[in-house]
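Input: one structure, supplied below.
Missing here: one protein chain of the complex. Every other protein chain is in place.
By letter and in written order, the chains are A and B; residue numbering begins at 1 in each of them.
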């Protein structure tokens, strides 16, 4: 039995957006007690991650890390049509995740206490992002 | 219902190889309308990624990025039996993906407009690579 649900996220530009409640809600609505939940983002300049959900400083430090290894305006980049954050957004996406796969147990995503599901917008401009949640079980 | 299909890729050395059509074809042949598609590479010096599928400069810039953070011949590496690109290939594989998990909707992988499925060969020499496509639904 497979259930699919779409989450639409209107981002305000670069930063992280907590999808945990939306994903848990999709799992609850599916009625699945045991199985798998796939979260998939249909973009190449925004990505997904499971990350510490308590201290906003973690997200700030992750931005600092990414800005150091894949800086905006890096003169090494040749793919620059959409601006200085175009290619860094693809790099950030490739080394994080387009899909997360979380076990469903007792009718919910069996996350650890400190794990949250986040969309990471890598572009500076606001974007409409589409995330598909697929529950099987 | 689970279907498995193997894709064999003869690489010409370091670079990316578009598997999107092969994966979509495996999903089509499986007859699955809704479910999940797992793409898995059975190697540790080549990997998979979902990436922008329109501008070849993206792939070139990704190579530049990887060459900067995990350069061939890095004197810090001790695992060098197979040459200067041996350990960098393992590093590149670990920070990208051995598996991709894509929702199947309406009988096809529900990729975004700009998403392609790529095998990334990290070794300079040509290799025979095996990729398993598993469709459940």
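Simple rule for what comes next: a residue touches a chain if its C-beta (ideal position, glycine included) is under 8 Å from a C-beta of that chain, and two chains touch if they have at least 3 such contacts.
Predicted, not measured: the structure shown is a model, and the values here were computed from it.
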*Just name the one of B:18, B:63 or B:99 that touches the chain not displayed here.*
B:99
*Pick out which of A:31, A:73 or A:103 touches the chain that's been left out of the picture.*
A:103
*Mind pulling the chain A residues that touch the left-out chain?*
34-36, 49-52, 55, 57-58, 60-62, 64-65, 68-69, 95-97, 100-103, 105, 110-115, 136-137
_Residues of chain B in contact with the chain not shown_ = 2, 4, 36, 38, 40-45, 69-70, 76-79, 81, 87, 90-91, 93-95, 97-99, 101, 130, 132, 134, 136
